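Please see the structure below; I have some questions.
Missing here is one protein chain; the remaining ones are kept as they sit in the complex.
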Amino acid sequence: MGLRETFLPWPALRQAKAALRGGDGSGRGSSARSRPTDRLQPRTETSDRVVDSVCPYCAVGCGQLVYVKDEKVVQIEGDPASPVSRGRLCPKGAATKQLVTNPLRETKVRYRRPYATQWEDLDLDTAMDMIADRVIATRRDTFVETDEQDRRVRRTMGIAMLGGATLDNEENYLIKKLGTALGAVQIENQARI
Amino acid sequence: MAECHPVGFQWIMEAKARGATLIHVDPRLTRTGALADLHVPIRAGTDIALLGGLINYVLSNGLEFRDYVVAYTNAATILREDFQDTEDLDGLFSGWQDDTGSYQTDSWQYEGTGVASAAGKRQQGAKEQSHRRHATGRGHEHGSHGASLQGLHRMERDETLQHPRCVFQVLKRHYGRYTPEMVARVCGIPEDVFLQMARAITENSNRDRTTAWAYSVGWTQHTVGVQYIRAASVLQLLLGNIGRPGGGILALRGHASIQGSTDIPTLYNLLPGYLPMPHPDSHGSLDEYVADDSADTGYWGNMRSYAVSLLKAYWGDAATADNDFCFDYLPRITGDHSTYKTVQAQLDGVCKGYFLNGQNPAVGSANAKAQRLGMANLDWLVVRDFSLIESATWWKDGPEVESGEMRPEGVGTEVFFLPAAAHTEKDGSFTSTQRMLQWHHKAVDPPGDARSDLWFWFHLGRIIRAKLAGSTSDIDRPLLDLTWGYSTHGERDEPSAQEVLQEINGWTADGAFLSSYEELKDDGSTACGCWIYCGTYADGTNQAARRKPHTEQNWVAPEWGWAWPANRRLLYNRASADPEGRPWSEKKAYVWWDADAGTWTGHDVPDFQPTKAPDYRPPEGAKRQDALSGIDPFIMQADGKGWLYVPAGLTDGPLPAHYEPQESPVPNLLYGQQHNPARQMTKRGVDRYNPSGDEPGSQVFPYALTTYRLTEHHTAGGMSRWLPYLSELQPEMFCEVSPELADEAGLQHLGWATIVTARSAIEARVLVTDRMLPMRVHDRLVHHVGLPYHWGSNGISTGDGANELTHLSLDPNVHIQEAKALTCDIRPGRRPRGPERLRLVEDYRRRAGVTDQTGTAHRTTKEGGA
């Protein structure tokens, strides 16, 4: 590597050169630019795709654009096309990328045995199977055709669910549908709270 | 609104720039108040007194929008002779039953009409039935329609509004004592401030101008929460501000799809589209179910079509006319099975398994200790969230472990934590606070074991069905007959959200997508998972995914997303035109009758039968929507009118009356009745109440307490307290007090304070601020302690939870807790650790004389106190 290649990109040299030649007289403008500065491009421009989305926090329903590069979310910002939000976001909405890419997110199933003092690891499929077994068993044990007043109720009061206000309509639909078929009636969410 | 819905607030600022007046009613000066033209400080828990004062101001000065009121509301309707008002009974309405602690509501009805009810049932002891039915929570059912009425052809109206028993005159008497002076004494709002507000509202409500009200849980989390909203409805109807652009009563909801989870309910008393869950007393068959809840008149007369189409969506080919479309597969509700009852069922060992789907009750629900004790009594608990929230780890590090009340080795609950996928990792729709569905597309795969709830519930159902395959047990039929054939894709076998949306939208027997709920049939030839969402997949297109830029369409933006019902953006918009169908003014034109074309037209989809002329009058015996006239804008009501007075559907009165909160620093100045007599209470050891008003011991808890959210955090913190960028903005739990209260209680800015109620004691850093104002109420000064409720022990930003202090006295219509107005004591210093904390609370209970009876009387009697 010659001296010229080594040093010319270094701004002080280029500043000096430019100043001597005239043009960028102060030497603090274009001649001071480093190569990385020249190469700067916003990651909104270099993403592989932009996905239409909606802010997951409150119910204003601000439009979001999710920028994806190499199958990672690299930026989330407001969608200017939205008649609701016109591209703007509040601090929570603006923190959405951190929400979804947060290293503090738990990504493994955790399992706590009865009377245990610590969590254990558990395989997802095993967890699903165990949960299904518990639902079936609790339902069997607690399902009643009639209540204490001999009224036909066909239900279980042994299983309850809470949550849904942060979920999608389609998810709530399946929760209510499956819950109803199970005979569970204690299905509730934040709308009650 | 600036605090909790900042991006929505841009429209307020835009309106303000165009000359609108912004009024902010709040005990505290918040970020909304900072930008308001007028901040109206109000004692927490007294909004009905304020709204009643405004109603009285309108009525006593003749400021109602007369043409609107006469034509579009039930102001002219005559009430029964045996109806008695709170003015007659010192705070009770007619029909109060001491033995059941509830109202028998017959006397509240219109003269000549009755509530829809299965034939023959009413004779079986109306009182008993009325009590049972009220307890099932009818209030929430009316999310899309008013209660059903029968015999409306016998209804009498006096359009001069002079009849002494017409609703208008009853209203006048009911609110006659809600004077500016009374408002000042009850709410602490100075008279001149009240009058300034009253003038601004009335001067901006006429043909040319409208006034809008926006509210959040500051209005709902009360033992009289539903009546708060009702009071606003009365005022807005009197001023002609419903169904018109720039008007309305706008619920600013706090979760991305909390509206959706009400429409497609994960709620115990509802089926999709506000169909009621059946009750064994009157819903033995589909016919009885429909006959009981349906109406002869109005759109709710089509309820059978909606119900049958839902049953077809659930059970497909198994649902036939011969088997009542599997109506018998539906479990029945027999009372209040809401979330706070569930907690009690857990404490009682009845409820053994619990799923938490993105919800953190150990922080976000009232009486957090009761929540944890309930969970500690379960066989198993499944928590689905982003992080290990407090509701997942209470057995290990909850406050009861610290106090020694609980040891992990003594807790038998089996806990599964399953990480959840984020909205960027799944397809699906949210329904915003304006009833608009918006589709979000999956951007990336979820990390590790994280999965969508669609995945979890689909596969849980699949596994359960597989394990039960071949079962001959009758109880397994609803599961095995369930339509559950959603296709899956990708290496994680993610089910198709689009297919679920298609089922919600509905189809005909030959599989064609429906485009409107008007196409639904009651003979089983259509299937539809939620009738009010019918049309969201019209033309085989995901209408919720539409994103035509707002700059390329009109200001109503009908081609962005899809709003229920029928993509109407403004409900009841027929009322934006006068009875003849002309806009009330050019400035406020929205939809109108085009006589030449013979249709309704305008900027939005008309919320009316498109070709029903303004001069249409129903023929004798007309049914359903045909029974409503061309001047009946409120098409989901049986009489087509906006209800100033509610003849049926509410459990605690046909008109809002001011009651003090369960815990109040003062006695009720308006009535001898201190509290809402019909409120619900648990009366359990874990849920004791502070003495109220002038009861002995009330002085031990002398301060008003209110809870709230901050811009920088989200509800119970699961989506904010783990984020560094949000946590650094509000790093820990704090309380807000006025300089006067700080002086009185010896609190120091940034020092610690301990706040105590009969439930618990918590600590918080102190912010002393002029934004908290002492209030002159009744004959005394009242100070507020302000508590944001986001915090718990987990995450980056931590602190004690405000919900350790709140109680389980509930609104009787919708079973929502009173977290916005309580009483407390506040003292300097950190709270005691370990068992000492319990002893402190015990000491307070002793000094205040708190027993299992304190605050639990329904009716206030001179001897027994409140």
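Each chain carries a letter (A and B) given by its place in the written order, and its residues are counted from 1.
Criterion: a contact is a pair of C-beta atoms (placed from the backbone, for glycine too) under 8 Å apart; a residue touches a chain by one contact, two chains touch by 3 or more.
Please note the rule applied: contacts and distances are computed from a predicted model.
**Student:** Given the options "histidine kinase", "High-affinity branched-chain amino acid ABC transporter permease LivM", "Formate dehydrogenase iron-sulfur subunit" or "Lrp/AsnC family transcriptional regulator", say which is the protein name UniProt records for the missing chain.
**Tutor:** "Formate dehydrogenase iron-sulfur subunit"
**Student:** Please provide the labels of all shown chains that the missing chain touches.
**Tutor:** A, B
**Student:** In the full complex, which of B:R31, B:K467, B:R684 or B:R859 touches the chain missing from this view?
**Tutor:** B:R31
**Student:** Considering the whole complex, which of B:V7, B:L161 or B:L454 touches the chain not shown?
**Tutor:** B:V7
**Student:** Thinking of the whole complex, not just what is shown, which of A:T37, A:T117 or A:T146 touches the missing chain?
**Tutor:** A:T37
**Student:** Based on the whole complex, identify which of A:E45, A:D121 or A:D150 touches the chain you can't see.
**Tutor:** Considering the complete complex, A:E45 is the one touching the chain left out.
**Student:** For subunit A, which positions touch the chain that isn't shown here?
**Tutor:** Subunit A touches the missing chain through residues 3, 6-7, 10-16, 19-20, 23, 25-30, 32-37, 40-42, 44-45, 75-78, 87-91, 93-95, 97-98.
**Student:** State which residues belonging to subunit B touch the missing partner chain.
**Tutor:** Considering the whole complex, subunit B reaches the absent chain at 2, 6-7, 9-10, 13, 29, 31-41, 185, 188-190, 192-193, 196, 665, 694, 698-700, 702-703, 710-712, 724-732, 734, 738-741, 743-747, 749-750, 754, 765, 767, 769-771, 773-776, 779-783, 796-797, 825, 827-829, 831-832, 836-837, 839-840, 842-844, 847.
Convention: only the chains that are shown with their structure count from here on.
**Student:** Distance from the CA centroid of subunit A to that of subunit B, rounded to the nearest Å?
**Tutor:** 27
**Student:** Which subunit A residues qualify as touching subunit B in the complex?
**Tutor:** For subunit A paired with subunit B, touching residues are 49, 51-64, 66, 68, 71-73, 76, 79-86, 88-93, 95-96, 98-100, 102, 104-119, 122, 124, 127-136, 138-139, 141-143, 145, 147, 149, 151-193.
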